[in-house]
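Shown next, in structure tokens, is the structure this report addresses.
Omission of a single protein chain aside, the complex is shown with its protein chains in their original locations.
Take a look at subunit A:
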Amino acid sequence: MDYFKYCPWDGYRFSDNDVQCFICRRPKYQLTSYIQEEQEQKKWEKILYEKQPYDDNYIDETFLQSVQKQDNSTNGPDYKQLISKTSDLIFAINCVVFYLLSYFLMLHDIINTQLQLYFWLTIAITCLIMYSVVKKMKTQEILSNFKSIGIYISILLLFAPVMQTVNQTYADNTIYVLTSVAILIYIFLKDYDYEKDFTELDVSSWASLVFSSLLASRLHNELQVFLMIFASNLLFIFVPILQRSIKQKYNSVFRLINLISTIGLGLSLLFFSYFLALLFFGCVFFITFVSPLQIIWLYQYKNTIRGPWDLPNVKQYD
């Protein structure tokens, strides 16, 4: 209580018997605000190991100084880069459209089933050869892969009758609604960054299996069912693995394949419906050229806040 030998406001010297200042009438020992003022002279530190003469809810001028806000004026996304990034999405849509087109041909018996069988087997073998070339596989590995495919085809042929009947009791409308949902799930949840190695089926792959088995139930014979499921596994599970390998090593080849397949599919659709062809080309145009512009425009509203609470970038081991 040494502070109170004198009144801090007017300098009146307290005697032992005084309970308040004779001049300003302020009480002698209840000058907490004065204590606070005195104590606040000691600079506040951002530490926890020492009780400082400040309230626990004290806010220092350094509050939020460690927060960094992203400067949106300089680091905007590049339009060309964004366009190249849309190629994966376009390729996935191409695969879906191609699959649905073959389903349509099969459902209405427009092309002979035998012919379709040869077609899909040719595609499968071509893909496998391409994969072997890109991965520079040895003859032993290639033969082993062919053997695995043979076993896989045999199992699929055995299960084809089951797959044909398993969803047969559902109404057509139900099948087509569920298929649409599964296709959307496939497109939205597909791993376009290919960050993970292919070790197990992800949600989008499972969605592709679901919509292929749903569609297969509407077909006329077991061979068609087998073809539908085989094509689905090829297009939605194996082709993305091949696509990743090609893209990593020969990106321009991938772009070329993507461009040819897009134009080819669009022209094929012209034979069936002008509207569908227009819709397809419209979608491709929108995704490739318009949506990157939208992203660039929306970037101005992106508000990234960084601070000491963010996880640092650390090399991760699996």
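To be clear about the criterion, a contact is a pair of C-beta atoms (placed from the backbone, for glycine too) under 8 Å apart; a residue touches a chain by one contact, two chains touch by 3 or more; residues count from 1.
Keep in mind that, in the parts below, contacts and distances are computed from a predicted model.
One chain of the complex is hidden; its UniProt record names it "phosphatidylinositol N-acetylglucosaminyltransferase", one of "phosphatidylinositol N-acetylglucosaminyltransferase", "phospholipid:diacylglycerol acyltransferase", "Queuine tRNA-ribosyltransferase catalytic subunit 1" or "F-actin-capping protein subunit alpha". The hidden chain makes contact, of the residues A:24, A:59, A:125 or A:158, with A:59. Remark: the residues of subunit A touching the chain excluded from display are 46-51, 55-57, 59, 63-64, 66-67, 304-312, 314-318.
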